[in-house]
Structures are given as structure tokens and as C-alpha cells.
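See structure below.
On to chain A.
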Amino acid sequence: MTDAIPGLFNYWVAIGLFVCGLVMILDSRNMIRKMVGLNMFQSAVFLLFITMGKVENGHAPILADGISRFSNPLPHVLILTAIVVGVATTAVGLALVVRIRRAYGTVDEDEIFDRPEVEPEIVP
Partner candidate 1 sequence: MMAEWLYLPVFVLLLCAMACSLVRSGLGPTVFDRIVAINAFGTKTVLLIAVYVQASGHPEYVDIALLYALINYVGSLALVRYFGARRVRGHD
Partner candidate 2 sequence: MIPVSAVVLIPLLGAIGIVLARRHVGLRNLVLVLTGIGNLAMVGHIALNLSGYQEVQVLFETLPGLSIAFHVEPLGLVFGLTAGILWPITSIYAVSYLDACRDTHQTRFHALFCVAIGSAMGIAFSENLFTLFLFYEMLTFSTWPLVTHSRTREAVSAGRVYLGVLLASSLLLFLLAIVLVGNYGSGLSFVPGGQLASTSPALVAVLLVLFVFGIGKAAVMPLHRWLPRAMVAPAPVSALLHAVAVVKAGVFSMLKITVYIFGYDLLNVVFLRDILIWFPAATVLVASFIAMRQDDIKARLAYSTVSQLSYIVTGALMANSLALIGSGMHIVMHAFGKITLFFCAGAIMICSGKKYISDMNGLGRSMPWTFGAFFVASLSIAGLPPTGGVWSKWYLALGALELGQVAILGVLMLSSLMNVYYLLAVPLRAFFLPAPQPQARLECRPALIGPLVLTALLSCALFFLSGDLQGLLADLTRRMASP
């Protein structure tokens, strides 16, 4: 248990970020803030991955003479991809936000959903 504090601290912070991100996603009215929350939420998972890839006294996984102890490159590869995926999602989300603002004049979810539902009655 004495090792647990330094040994698991990284995880706990990641979990904290995870929770913060989730709160931001679930609770924000502003759609842009929601996307920021999503970013934070994802980066918490990235942190978790990178943490597990770290080896004590290890070096960055670039082969060089005289170094034999490397941190694990596989999580790095995965997270590289995941970061890109995250950016891509953000971009698409923001494009939707732009369109929503154009259609509704606001990016506040409550404001949009509070409006009386205007059903386009008949589309010729």
C-alpha cells in the first residue's frame, strides 16, 4: 500500500481528468465546451496508456548504443493514432456546431431544446 500512492498516482489523476471530462460533457449547455470536455475526457485515457508504457529508468524507445532499457513503444503507437482520431472527431463536431449555429443562431443546447418544436408541416 505504501507503493500504491506514488505507483498509482498517475492513474488516479487520469481518472480525475476522466471524471472532469465526463462532467463537462454531460453537463455543459454550450456545445463547444462539450467538445473541450470530450478532448479532456479522451486525453485522460491517453495519459493512462502512456503511464502504463513507462518503465522505471527506461528511455524513449529509440534504439541507440549503450541503452538497453526502453519504455514500451506500443502504447505510444496506439495513442498517436488515438490523438489523431480525437482531433478528427473534434473537427467534425465543430463543423456540426458551425452548421447548428447557422441554423439556430446559437450553440446553447438548452436554448435550442427549449424552443417550441417547429415541425415543418408539409414539405412540398
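A word on the picks: all candidates are chains of the complex that A comes from, given by their letters.
Observations
The working rule: contacts are C-beta pairs under 8 Å (C-beta built on N, C-alpha and C of every residue); 3 or more make two chains touch, one makes a residue touch a chain; residues count from 1.
This one's a predicted model, so the numbers in the text were calculated from it and none came from an experiment.
Of the candidates listed (1 or 2), only one touches chain A in this complex, namely 1.
By the touch criterion given at the top, residues 59-60 of chain A touch candidate 1 in their complex.
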